[in-house]
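Incomplete set of chains, arranged as in the complex.
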Amino acid sequence: MINPSVTLAHVRANAPLVHNITNYVAMQTMANVLLAIGASPAMAHAREEAAELASLASALTINIGTPSIDWLGAMGEAAHAANRAGTPWVLDPVAVGATAFRRQAARRLANLRPTVIRGNASEIIALNAVIDDQNPTAGGGKGVDATDSIEHAEAAAQQLARSTGAIIAVTGPRDLVCDGEQIAMIDNGHPLMPRVTALGCALTGVIGAFLGAGAEPFEGTVSALAYYGLAGQQAAQQAQGPGSFAVQFLDALAAMDEATVDREARISHRSCKH
Amino acid sequence: MINPSVTLAHVRANAPLVHNITNYVAMQTMANVLLAIGASPAMAHAREEAAELASLASALTINIGTPSIDWLGAMGEAAHAANRAGTPWVLDPVAVGATAFRRQAARRLANLRPTVIRGNASEIIALNAVIDDQNPTAGGGKGVDATDSIEHAEAAAQQLARSTGAIIAVTGPRDLVCDGEQIAMIDNGHPLMPRVTALGCALTGVIGAFLGAGAEPFEGTVSALAYYGLAGQQAAQQAQGPGSFAVQFLDALAAMDEATVDREARISHRSCKH
């Protein structure tokens, strides 16, 4: 039985510093989400400081949404620094299926032992194909949006968990978390969430904050997803569309009652099928 | 008679992928606007992938708001890829009159056969002067804000349409669209729109989405402008200032009734004067 409030309370009490090397579109939203949940965000991407900052932080997140050669270098150094320091880090392989450049970047990063990899169904299917040396153009997604269902991603998530050693979080209408042996499904969330840019990227930061607050990776990831989805459900009750939803969502993250999150989290749990 | 709802319905039904190489200030807003209208935005600027992504997309937009040498290279390659693929693309020459660097960048891009060029009155006057080899410091605008009226930009828009082959969209309190032969004026919009950053840049994305959904360029551009301005009018009814206006605007774009947009679009139409 996973109670998301346990880690949420740790985040709020300790304000873990989360270092994010993320895309330009998501930076502001990610910082605001992390502040709303009680964490302390820092964004920095220069090679001259990325490793130093990663080694100071409680968690690191790396997102390839707007990749460039320079930044990829800093991402690699930051990941190594996190590993050396024993700091958890989360990989977000945005639109990995879209271009050869992203496939190469994501492959290199996925092989640097991320604690968690979070993507939508199309991204996880594409990343698994890349790592597995399947047809590198397999997997899909149209740009950054998913075109595959969570259910279709289950086998890929399981295989990717085993080949990388990471917890795999597949997010969408339902969320799936797999460590290679067990699977949790999370049925919180709301259809307005993908209508606001960067909420997926910002969720990667929330997973980072939960790990940075000391949660065990599988349980911390599941907790982050349930809390996040529930905030989406609460926000939708007040929203008139994607603009007001984004505003209400930050308010809901900050106001979330800890007893409520445990009561309304919809988490199911089972072993992997194979 | 142009009915904007025709293309809006196509956007909503088909979620065209719009690839944007845009400025840092506008990225998040542009992505949220594109999601609100039902399109699928992708931001990517690296030379290693810009052309590949542009050739996958239904439309491309290029915005020089925060230019750099590296990005200008990617912009050129993406424009060429779009042209090769027969993909429509839209140029947004932000603050082209402000510096020599922007004048050179905009000149090069305007000569790569954009489908549409969108700017405020000062930007269109300045870009026309640059293309026409008039005094390159002519035209003006203070930074990114317009200091000229739409009416003053009409002759420049007509000349620029003829010299570049692009549809020219001049946006401001009134909007003007010119293809070199005919002119449409659009009288939707609200004075709060220029009080929110990046709404002009995001409009460039909406034009891209309308073209990417298959609209004929002149009609698609006029449709996008009328719909966008009408959403501004609706948002202003609920807004208390620029902060709440920005929120309501996204909601209005998403909620826009298709019959309403045709009924309340204020489009007039005539031949060019010369």
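Observations on the structure shown:
Per-chain numbering from 1; labels A and B assigned in written order.
Everything that follows uses one rule, which is that a contact is a pair of C-beta atoms (placed from the backbone, for glycine too) under 8 Å apart; a residue touches a chain by one contact, two chains touch by 3 or more.
Bear in mind the structure is a predicted one, so any value in this text is a computation, not a measurement.
Note on stoichiometry: the full complex in this file contains 3 copies of its one protein sequence, with 2 placed in the shown coordinates.
Simple rule for what comes next: only the chains that are shown with their structure count from here on.
Averaged C-alpha coordinates give centres for chain A and chain B that are 33 Å from one another.
By the touch criterion given at the top, residues 15, 17, 19, 24, 27-28, 31-32, 35-36, 40-46, 48-49, 52-53, 56-57, 70, 246-255 of chain B touch chain A in their complex. Taken together, the chain A residues at the contact with chain B in this complex read 23-26, 28-29, 65-69, 95, 98-102, 142-145, 194-198, 240-244, 246-247.
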